[in-house]
Structures are given as structure tokens and as C-alpha cells.
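Removed: one protein chain of the complex. Kept in place: all other protein chains.
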Amino acid sequence: MTRIAILGATGYTALELIKILLRHPGAEIVALTSRQEGNPPVATIHPSLNSRLDLSLENLAPTEVASRATCVFSCLPHGVTASLVPSLLEAGCRVIDFSADYRLNDPDIFAQWYGIKHPDPDRLGKVVYGLPELFGDDIPDAPLVANPGCYPTSAILPLAPLLRAGLIEPKEIIVDSKSGVSGAGRTPKLTTMYAECNESISAYNIGRHRHTPEIEQILGTVAGTAVEVIFTPHLVPMDRGILTTTYSRPTGEVSEEKVLQTLRDFYADEPFVRVVDHLPGTKDTMNSNFCDITARIVRNRVITISCLDNLIKGASGAAVQNFNLMYGHPETTAL
Amino acid sequence: MTRIAILGATGYTALELIKILLRHPGAEIVALTSRQEGNPPVATIHPSLNSRLDLSLENLAPTEVASRATCVFSCLPHGVTASLVPSLLEAGCRVIDFSADYRLNDPDIFAQWYGIKHPDPDRLGKVVYGLPELFGDDIPDAPLVANPGCYPTSAILPLAPLLRAGLIEPKEIIVDSKSGVSGAGRTPKLTTMYAECNESISAYNIGRHRHTPEIEQILGTVAGTAVEVIFTPHLVPMDRGILTTTYSRPTGEVSEEKVLQTLRDFYADEPFVRVVDHLPGTKDTMNSNFCDITARIVRNRVITISCLDNLIKGASGAAVQNFNLMYGHPETTAL
Amino acid sequence: MTRIAILGATGYTALELIKILLRHPGAEIVALTSRQEGNPPVATIHPSLNSRLDLSLENLAPTEVASRATCVFSCLPHGVTASLVPSLLEAGCRVIDFSADYRLNDPDIFAQWYGIKHPDPDRLGKVVYGLPELFGDDIPDAPLVANPGCYPTSAILPLAPLLRAGLIEPKEIIVDSKSGVSGAGRTPKLTTMYAECNESISAYNIGRHRHTPEIEQILGTVAGTAVEVIFTPHLVPMDRGILTTTYSRPTGEVSEEKVLQTLRDFYADEPFVRVVDHLPGTKDTMNSNFCDITARIVRNRVITISCLDNLIKGASGAAVQNFNLMYGHPETTAL
Partner (left out) sequence: MTRIAILGATGYTALELIKILLRHPGAEIVALTSRQEGNPPVATIHPSLNSRLDLSLENLAPTEVASRATCVFSCLPHGVTASLVPSLLEAGCRVIDFSADYRLNDPDIFAQWYGIKHPDPDRLGKVVYGLPELFGDDIPDAPLVANPGCYPTSAILPLAPLLRAGLIEPKEIIVDSKSGVSGAGRTPKLTTMYAECNESISAYNIGRHRHTPEIEQILGTVAGTAVEVIFTPHLVPMDRGILTTTYSRPTGEVSEEKVLQTLRDFYADEPFVRVVDHLPGTKDTMNSNFCDITARIVRNRVITISCLDNLIKGASGAAVQNFNLMYGHPETTAL
């Protein structure tokens, strides 16, 4: 039984994480942190946890966390995590980090996209990117795992096999993503108020969303060459789910069947990627750790469609998948 | 006061059309047709029309329609309209057709995409495409206007000025569209049941949506050369609204400001196209006849974003805009 | 042409009001106030107004407002309005107030429910309650009209005729209301974040919602005796609309038809109340100034169902209806 602490437990990804861990036979949640005043019981923040988890939110220092837990899931914002991780690792904890702090290899690129100097730059480039379908071999022994972003997972999973197989050009890949609103977090702001975003779809952060360098870096690693994506995220009036439509140019003649078979072969042994023939909708993957993928060829362009639940496969489910690999559980436990 | 008949009055576009015409000082609705049994009052089919329109649905032949009305809006399905239009025109009616029957110039392309032999092939190629922003000069005298499809309007308005100005390549234009559910019509089917499409986004008919040849034909006319689009429609959980994201390759060096200025200039005198600097959402245009457009350049790709209400600017509002031009009303009357 | 100022122009009711007034032939909007910094153009706050209203938000004192406008619509919060109204009236403006400040007759009841001492207590009891269906005769000459609350309108319209006719008991009337989220205003808060209230329905403020005394006072006036309601508001995942279900006890034997006929007779000459036989949904009244009402008898209880658009008949539409009566326009102008 692994003793687990969750840092930043008031948000949506923490809530999903708690729900998954509550049904995990090898996990015991022992601490939840937050800067909320007064140590409120977690169920006052997340009423769905009533009678399910009898813990209070506490404002704990890393040493206090480490004295209770051996595994730490950090749902803290970008920048904050990397200021705590060194202490946690030093104190012997293993860390699964939901923030972007350890996803990029280059502190300059981090600074450029996140607007802050990285607090722990020397570790960059040495941290495992926690996408088990690509880096599963490195995860079991990792002291620190950078849990992927939700958009990157939805873009990398369909594109990686095609890039690795050399079927598509690495430049000018268009990634047109559509996400539910929970991806924007739980802090009240005008743009995610119900009456603002309901019954509306809009694009945002075109060409400057922070997940862009993450997608490019990971796909570049896979492809063995620099990859360039044009990334356009959209906000869709639904709670959860991401559908990503990609458009890329084939390197040569390629059939739809060849593309689909390449995807099927690549993920043949992966329990959470389903290569399907039909056009999937996000609801097919809602509340699950699946990513559904298909592909089409139109006018000699390769189009992929991928769907996942941004809070599960795009965050907390992936984190538990990493946890399972790190602690020797079957990869699908509790998922 | 123009006496108006609406054919196929049970659907969503007919309902919107009625609501607009009820506030039009130059229009009087005198007949509503449907194959519903028993001539039900229209308010039993559209309860929002209670106390607003005291007409019943009737199953009328073209001659009966023509004996009452001088202007006919046809909201009938593809194939049906073209079997009635010749009689209506012969009887002296002017017709605004919501179906695709008279949008394409080539009966073979019609047959290929709509799966039926065109019932009135000789008229194809001589009918005005009722997009006033492009073909406004031809509309005032037209006996028959082919009202544009909702997706085509959302794709043509942002792309036409750029193609005409030679700023973008006419090939490999990606049109990634996202539509609310009312676009799928009012006939009950599984895919548009609430519990199926709510909280889900999905792509459909990739590469084979019937609006593809319509977009290509009109843009080709504008560009003076063949245009090829890769069109991917998506179904979004909202009642109404289309957001279209296009990706195209510039013909040369071009700045974001140049693209925006080209759009602004092109639509400077158009009352219903708003070229904006911010990224618009469909809600900005909901229940209005506006189409909001903006553009960005990312990694040397031109991206346009356009928003409109599929039932208004994408259907019934555009129809009344055409009606206004045909009958000498100010273009914005009742809109 | 009446020159109009709108105070507190950043919210949803102000936006709806502007849209209605823009199509009103006798109204010209000349000033919009807000405490927003920097006098932003109104279209930066409400993008749907782009190209439709070329005014900026200004932080204006009452005298400045009065120097420009003759009619003032105040969409300011409770408490704030009543501190400005005396100056506005003194300066010769007529005021239509969306807040609750002048709805209650008794300053003690105001203090009890709103938690503040009333800033202008002497005027209470002398202000017309702007529900034209009940107090239409007093509105044309009123310098100040208290525009009704959204819930009260939905509860008063079905119950008033039955109380006045003595058909139902004035005690233990249950008012179970269901409202869309826009009723909660535009200020970001956790409870009205999309991912919180979407896909959820909840009750709130049971027995202590501030609209309770308003409903009781107006119904008491109508009934000529004290009326007691048990008011339970619910938050429903939709943008707009209120459906109110009331349960009351008949004073004697009464048939469903008698109840319906009493409602029909009472509203026979009212353009915006539709007494219908079917069970209406809020969508039937969306974007309109209608209130749809029906009634049923179950186990000797009178049940009424009423629907309206909280932003139109529940706020801005009613305000323009009042404006029409105050300034001699046909009651339905622009509505």
C-alpha cells in the first residue's frame, strides 16, 4: 500500500485523481494540500467526496508531505511545482507532476513560453515524459514523472506512429483541437462563466498556446527530426473531452488502410489506445482512460481524429497509469 | 406588402424565417405548407408562434401556392424543391430556395454528391447564388435565388477576399468547421438525440460532406481558378452557431495586418460582415445575421476564424437579406 | 425620439436592453455608464454589439447623465440605485429601475431581506411596480418605475388572477422555480462557472431568497389579503429561461377548465401573456417578451406552470414594455 499525498487538491484534476485512487487497491491517500484557510475537510470543497474520503486540506511544507507520503501527485500550477520538487525528491518521495514544469527539456524555451525563469533548470532534460505508450520503459524506475498535458496527449498519440514510420512530413502539421471547459481550471474567470461559454464555441491562444512546444518536442523526439505544428485550441461547451483533428502531408503515396494499420500495429499492445474505423466522439471516451483514434485520407492529406477525456487520459488517469508502472501494478489497475 | 408562402414549414429554418418575417414591414406570410396530416395550426408545431401567426399548415400544390403568394421561400429537402420550382416560376412566383438544388452548376456533380438525378438540370448554371456579399448585383432581378448552405457561407466569406486578392493558394485549403446541432434538422434520429450528442464533440462526413463542391465552386468563381478544400465538419453540443477555422498557404510573404486589411476593405460596405481583431465566438453572432471574421498568421500559414448563426446568416437571415434585395427593401430590414 | 442612458451597462440585462432599444424607433441610446476603467467601447465588453452601437462606457455622475438623457434605465445593483435615483428624478429624468430598491413598500422589510438600510426610504410605497399586466394604468405617468424581478414575474402572473378571483387560498402557496444561469449575473464566481453548474441542477436559498417578500407583497395587493409563499429557486444548466411551478389549494370545488378560463379572461387583452392548453417549455418563450401559462388540477391541488425568458420578460423586455407605456408607444414596440 503506497502512501500518497496530493498537492493542490482543490481543482478538477485532483478530484478525478482522488476518485480513481479511492478504488485503487495499492494506494492510500494520506495527505491533501491547499493554501485554503482553516484546513477545511476535502468534502466541503468537493461535495461528491462526502463519506468517501475523510481528510482535510492542509497547507504543508515539503518535509511534512514527505514525512507522511512516499508518492506525491502534484496538481499545483506551473512554476510552483518546480520550487517544491527538489525538496520532495531529496526527502525520498517519488513525484508525478501534473504541471508543465518538467515537460520541456530546455529552460530557455520554458522561459519563453511560460514567462518565468525555471526554478530547477538543471533537472530539465532528465525527467521522463509520462506518456506510457511512448516512454513506458523509462517510467518504472523514474523518481519524477512529468505527466503530459491534455492537448499534447491528444495530438501526440495519433501523430507519433505516423512520424516514426515516416509516413507524414514533420512540417506544417495542423493540430486543430477542441476542448471542454474543465481544461481551463476551476478558478472563476469571465471566459469560463456558464453564460459566457455555454452555447458558444471559440478559438483561443492561436499560435501561442503553451502546449505547442511540448507537442513539438515530444514529436520531434519520436520522429528523430524537428517537428513543427500549427496548434489551434478551441473551447467547446461541454464539461470534459478533447477532440483533436490533425492535418498532415504524406511523405509519399499512402492509403487510408496503411495509415490505420500503422496506428493499429503501434498500439497493438497498449490497453488504453483504441484505433477504430468509425469517427469517434469524445463521449466514447468520457470518464475513461481511453484515447480513441482513427484516420482518413482526403485529397492526399492525412487527417487523424483523436478523442480523450481531458481529466482522465489527459491528466489524472494518465497519472495513475504512470503510478501503476512506477509501483509494479498492472497498468490498468483502477482505470 | 409582398405575399409570402413558406414551403416545408415544420423545420428550424422555417421557424426562424417566420420570426424574422413577422417583424418585416414589407412581408405578409399567407401560406405555410407541409405534408403533415390534418392541417394543424402552425403553433401546434412551433409553440413559440402562439398568438403570433394564425395560419395552418397545408399540403398545397404549386398552383395553389402561386394563387396566394408572389414570393416563395422553400425549406423543402434536396431533390423535392427542384421538382416544384419550375411550376412556381412559370406561375409567376419568385423563389428563394434553401435546399442545395440550385447551388451547383453541374448536374453531374449534383448527381455525384446528392445521389439523385437532378429534376431540373437545364436551369443549373443560370441561378444566382444568394450570397449578397459576393453576388449582390445579381440578386435584385433574380426570379430564383439559391440560398447558400450554412457551412459554405462560413467558409466562403473569410476565404473569398483572400483568394480574389491572390493572397493565398487555391489548393489544399483546410476548412475545419464546428456546427451546432440544429444544422442537422428536426427529423428525429439517434445521432442528434440529446443524450447522444450532448457533452460530446465528433467529426462526421470527413471529405464527403455535400457542402464541399459548393464551397469549391463558389470560391473557384471568385478566385478565377479551381479551388480545392479539405472540409471537415464537426458536431458541437450547442443549439446553433458555426465556427469555421481555415488554414491556407500564402502565395508570398504576407503579414497578419495585410490579411486583416484585405478582409476589412472587401467588406467595408457590407452591413453583416464584421472583421474583428479579437477571436470571436459563435455567441457573438447568435440570433443575428452577422458573420464575424478574423485572421492570424502562424508559422507562415494563414488562419481565418469565422462565426455565424447557422439558422440566421447561415439560412433564414440570408434568405431575408436576399428578399430585401429582390424587393427593394433596405438590405438590413428586419435583420 | 427619447434620449436614453443605461446605468451599469456591463451585465446581461443591459446587453439585452441595448439590443431591444436598438430596434426601437422612439429610443436613442446616448450614454452607458460603468465603473470600468478607461472608458472602453461597449463592444469590447459585449462583442455582439460590434458595429451596432458606437458608444463607450463612462463613469458618469447623475447630473451628467441627466444632462444627456431624459430616460434612465438603471441596471445597477441593489442599494446603489436608490442612492442615485433622487438626483436623477430631481434633474428631470424618468427612471426605470432594474434593481429591487423600489419594489418593496416597507423599508424595514427591505432592510431585513437586503441587509442594508434603504438610502431613500420616504419614496417606498409610492413607486409603481412595473408589471403592466397588473399595474398598467399607473405606469404612463410614473416618474419612476420599479421593474419587477424575474422570479416574481414568473410567479405573480399565474397566481394573481386566481387570487383575485378567490379561487385559491392565499396561504401555503408553493412556488418551485427553475432558472437559467444568466439570472445569477455576470460577475465571475465559483457557483456559476461552467464546469460547476453544467450538467447539474441544484436548489439554492430555500426560504430565504430575496424575491420572496416581493412576490408576497404584490400578490397580497392583488388578493387584498396577506399572501404567504414558500419559494424554492433552482439553478438549471441553461443560459436563460425560468419555469415556475406553483401549487396552491383551491378555496372550493374548482375545475381545470375554470382555472384556465379565469387566466384566459384576465389576460385576454394582454399582448405578452399567453394562456395555453399544453405544457409549455422555457424555449417557447426564449428571446421573446412572452410569458406562457397553463394550469392543471391534481388531487384537488391547483398547479400552474409558467415560462418566460428571465432576461426579456423577466427584465429588459418588461423594462421596454414599461418604457412604451411611459412614452406613449404601442405596448409591443420593439418587443
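Chains: A, B and C, in written order; residue numbering restarts at 1 for each.
Keep in mind that, in the parts below, contacts are C-beta pairs under 8 Å (C-beta built on N, C-alpha and C of every residue); 3 or more make two chains touch, one makes a residue touch a chain.
The model shown is predicted, which means the values in this text are computed figures rather than measured ones.
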Visible contact partners (per top-of-document touch definition) of the missing chain: A, B, C
Candidates B:182, B:262 or B:321 - the one touching the absent chain: B:182
Selected from C:176, C:270 or C:331 as touching the chain missing from the view: C:176
Candidates C:150, C:286 or C:335 - the one touching the absent chain: C:286
Chain not shown, touching residues in chain B: 12, 180-182, 184, 186, 188-190, 192-199, 237-240
Contacts of chain A with the absent chain, listed as residue ranges: 47-48, 50-51, 199, 271, 274, 276, 278, 280-281, 283-288, 290, 292
Absent-chain interface as seen on chain C, which is shown: 172, 174, 176, 178, 180, 196-204, 206-207, 228, 230, 232, 234-241, 243, 245, 247, 279-284, 286, 296-299, 301, 303, 305, 307
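As a convention for this text, only the chains that are shown with their structure count from here on.
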Same vs different contact residues, chain B with chain C, by half of numbers used: same
Overlap residues in chain B, where contacts from two or more other chains coincide: 199, 280-281, 283-284, 286
